[in-house]
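Got a structure here, written out as structure tokens. Questions coming.
Note that this complex is displayed minus one protein chain, with the remaining chains in position.
Take a look at chain A:
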Amino acid sequence: MGIRFILMVNKQGQTRLAQYYEWLTLEERRALEGEIVRKCLARNEQQCSFVEHRNYKIVYRRYASLFFLVGVDNDENELAILEFIHLLVETMDRHFGNVCELDIMFHLEKAHFMLEEMVMNGSIVETSKANILTPIQLMDKSS
């Protein structure tokens, strides 16, 4: 199925966005987020971007104060996911202009809209930034 979840967490460990593509109960989510955030945030720049956790592999990337963590199946192509994170960041950049943690925090719905255009049920739907942003622009116009 590919992508199991996408998390955006700041360096204090606060979740800024969480999108799951498989159903976990709230308790399971809390536990999982706690464990992987602890694991990933403790790592340094010289270490690789992949962490094995339970039966997931976490592919993560750090942008300033914000960590993007993507949980995937064990046999997913790690580098493709790593660059998919970057594509997501570039897309948000294009929309917000130099995106930062606050943008995602205060425009949670937009971050969700973008993600929704890019990933469906754990599979990548769209990788063209223009196509991803069309519905958001449509909404901005209408409101």
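Assume a residue touches a chain if its C-beta (ideal position, glycine included) is under 8 Å from a C-beta of that chain, and two chains touch if they have at least 3 such contacts; residues count from 1.
We take it that contacts and distances are computed from a predicted model.
J.: Assign the chain not included in the display its UniProt protein name, restricting the answer to "AP-2 complex subunit alpha", "Ribosome biogenesis regulatory protein", "Transcription factor bHLH48" or "ATP synthase subunit gamma, mitochondrial".
T.: The correct option from "AP-2 complex subunit alpha", "Ribosome biogenesis regulatory protein", "Transcription factor bHLH48" or "ATP synthase subunit gamma, mitochondrial" is "AP-2 complex subunit alpha", the UniProt name of the unshown chain.
J.: Applying the definition given at the start, please give the residues of chain A touching the unseen chain.
T.: The list for chain A reads 1-2, 15, 17-19, 21, 23, 26, 29-30, 33, 43, 46-52, 55, 73-75, 77-80, 82-84, 86-87, 96, 105-109, 112-113, 116, 120-121, 123-131, 134-135, 138-140, 142-143.
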